[in-house]
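Heads up, one of the protein chains got dropped from this complex, but the rest are sitting where they should.
Showing chain A:
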Amino acid sequence: MGEVKVSGISVAFEKENGESTLALDNVDLEIKDKEFVCFIGPSGCGKTTLLRTIAGLERPDKGQITLDGEDITIPDSTRGMVFQEYSLFPWRTVIQNITFGPHMKGISKNKTLEVAEKYLKLVGLEQFRNSYPYELSGGMRQRVAIARALANEPKVLLMDEPFGALDAQTRNTLQKELLQVWAKYQITIVFVTHSVDEAVFLADKIVVMSARPGRIKKVINVDLPRPRERTSSEANELRNQLLKMLAEERRN
């Protein structure tokens, strides 16, 4: 199970001059088990903050987040995360990066390696098993980051603009691969993006956020059939609708 319930979350950040800004203001959201949810919104709308709060990396000032009914306060292995920046440990090889999570759980070495090999294969990087991160391209690094997060067998995979730094071609490929992984492992995915195209291609549910303070503007259920056609007329229509909403936000 991987059901996330966000109720009445507010997060404020203290600025250097002592003032505080409200990054999230009284946000409610329900994410169903096995759902693929995208957060989208103008920069500074708190989409990353919301994701990080679900991860346990930020403490809410008000409100509560639960995963399958259990309170989330600190990070743990039930929620895996893939970051926008390259977050692989540069001193560990690809396989050592993937074994990190299971190793921390205290799982035996053989079992750890077995799990890691499975996910390494899943992302198709067997031949880079013993490479260091600096030897990999951006797309490969994010593949390893995904494998590393999955090796912990989390209930929810949190992704913070994971493909933001990649070129369009690689990005499309990785989106397709991610959907395959999602279909295969049946986990909940929460995905932050600033790309309308990406959200329309990936999500079951798109959460549009508004800025300063961060609030949820609208939740759109996407019922386009999968596999999706990026250029179908329904997709275009949805895209236009989203773009309009975002443009409105920018004007405010």
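We take it that a contact is a pair of C-beta atoms (placed from the backbone, for glycine too) under 8 Å apart; a residue touches a chain by one contact, two chains touch by 3 or more; residues count from 1.
Here, contacts and distances are computed from a predicted model.
Enquirer: Given that one chain of this complex has been left out, which of "NitT/TauT family transport system permease protein", "Alpha-aminoadipate carrier protein LysW", "pyridoxal 5'-phosphate synthase (glutamine hydrolyzing)" or "Dihydroxyacetone kinase" is its protein name according to UniProt?
Expert: Answer from the record: the omitted chain is "NitT/TauT family transport system permease protein".
Enquirer: Of the residues A:34, A:62, A:92 or A:129, which one touches the chain left out of the display?
Expert: A:92
Enquirer: Using the document's definition of touch, tell me which of A:42, A:80, A:162 or A:214 contacts the absent chain.
Expert: A:80
Enquirer: Contacts of chain A with the missing chain: which residues?
Expert: On the chain A side, contact with the omitted chain comes from 55-57, 74-77, 79-81, 83, 85, 87-93, 100-101, 104-105, 132-135, 148-149, 152, 158.
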